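All protein chains but one are shown in place.
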């Protein structure tokens, strides 16, 4: 019952459309590239300055000058282009990226996203996430539905400092897929072995309708 | 008596300092590059996207892709770098160019410059002149002191639409050299065979002091 | 994701409409998208607003669209090379919005970069700044200029690969990269389409994400001011 990390990534990969330029966040979103459907050609952008990101290098072929936004060694492809950070975010802010798939700490029923800090505890910074959610065409969040303690991370309102306000279009969790629509969330799909009742029970946010 | 175009250009060339990046306008300022003093190395910027502008090409070696801001065919040098127009004006606006030498229709005692239009008559546009006078470190104007009709073009206030307000540092005309200082203009030098009285007589603008 | 089209006609299909705003690359006649301009002339699209540093010359480049009376308004910095332009403008048959050259370039870049407005010193105290918002930063006065987003960008590059990565040559680069970014759609014409992988990924001037359609063609590349020097004897 419920999806594991790889199943969530596989489900997120179905969001991709042929010809799209896509930015994948750190964590589960990175796994999405392993599940790109056949016949769908997407170009991955890495916000540290690269379009056309390839897979990890073979052992011994790592290049310190070739990393992704997660600081992992990667490779280039025949269509790769490198550019500087101001150009990279010019294309992000300018709406040239079709979709961003990001992780989240919390997401709200109005599409607010929190994924960059826990006051007083954890302070990593937002990196490029604020620019991505503000700029790209479509924002898909991939996250666990609940915390380790079983508390819903899909909320009426975020409790943590926001990364962006009313920016999320779709939420993919271990329990299913939800869309942010006027008035709340709408169930798109339940994960394997998860009922709509399970999904509702695990969600603090407003879920619309009795039916999908 | 008085300087000709080439003498004005030669005088303007004395403004150049070793290591400077300089933008030369169309007309007499273009001639300045023929008079760069020995031992003074300057890099010429052409605002259409080039640093390190070389001389005109030899006949038969013209390249349609290699022109200056006056649309004239030119050549490159070993240190040349090409870039786009937004980068070109980023360096101009950002104050990276040490000096611009420009032509003028009128200049005022407060350093106002007019060189881009005569309402109802002539409409060419300002090109990059407004950016240059606003952005570069030092602005030197090279112009005829009077109109064809003998009227002063060095005025108390410009009558034509401005290119920039309080932007000119030094004025080089066929009659001499004047600096824009608090309260008016200050004579730096008279042209060959021109007396200070001649210069004052030909100038509508306030010229300070009885002596230089 | 096929970006390569056979002809300018096919590449512009569905992208042109009366009253649209087109951003064009080029400086003078250098690096202008001459094939796409010729096709826009052939289509006869009307009431165009064109953002381009210059307006071509009589009979070539954007000058052809002026002669054909397809242009309602130009957004330009310098138009001194074009007698027909001057005539239409002084006769009030053509609107002109003069932008300082750097402001125009930055407006295109900003429009493409999701920046709706930026402050510049350029033009403060001149007619260009009249009616625009002013703001002081650190004791100096600046004027607010707007990012420019065009319905269509037309640009000319030297080489492209099938993914739309563009490389420009010498000063023919000029306004092409910023123009390419500010179009809701961007069509590029190039001298040569090279195979994927033939361009050095460190040396791409305009990444393919900005380029939606691509044609290869033969360019006249007319020289506006042929200036030369003699070889020393």
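By written order: A, B and C. Residues from 1 in each chain.
Here is the rule we go by: a residue touches a chain if its C-beta (ideal position, glycine included) is under 8 Å from a C-beta of that chain, and two chains touch if they have at least 3 such contacts.
Just so you know, these numbers come straight off a predicted model, no measurement behind them.
The chain not shown here makes contact, within the complete complex, with A, B, C. One of C:81, C:106 or C:161 touches the chain omitted from the figure, and that residue is C:106. The chain not shown here is touched by just one of B:93, B:145 or B:170, and that residue is B:93. Check A:27, A:78 or A:127 against the missing chain and you find that the one touching it is A:127.
Across A:27, A:49 or A:78, the single residue that touches the chain missing here is A:49.
Where chain A meets the chain that is not shown, the touching residues are 46-50, 55-68, 70-74, 76, 82-86, 88-90, 92-93, 112, 120, 123-131, 134-135, 161-166.
On the side of chain C, touch with the chain left out of the figure occurs at residues 106, 110, 113-121, 135, 137-138, 140, 142, 146, 167-170, 173, 200-203.
Seen from chain B, the chain kept out of the figure touches residues 18-19, 21, 41, 43, 45, 51-52, 76, 78-83, 87, 89-97, 134-135.
Operating definition for what follows: only the chains that are shown with their structure count from here on.
If you average the CA atoms of chain A and of chain C, the two centres end up 36 Å from each other. Chain B and chain C, compared by their mean Cα positions, are separated by 27 Å. The mean-CA centres of chain A and chain B are about 54 angstrom from one another, to the nearest whole unit.
Contacts with at least two other chains are made by no residue of chain A. Counting partner chains per residue, chain C has residues 109 touching two or more of them.
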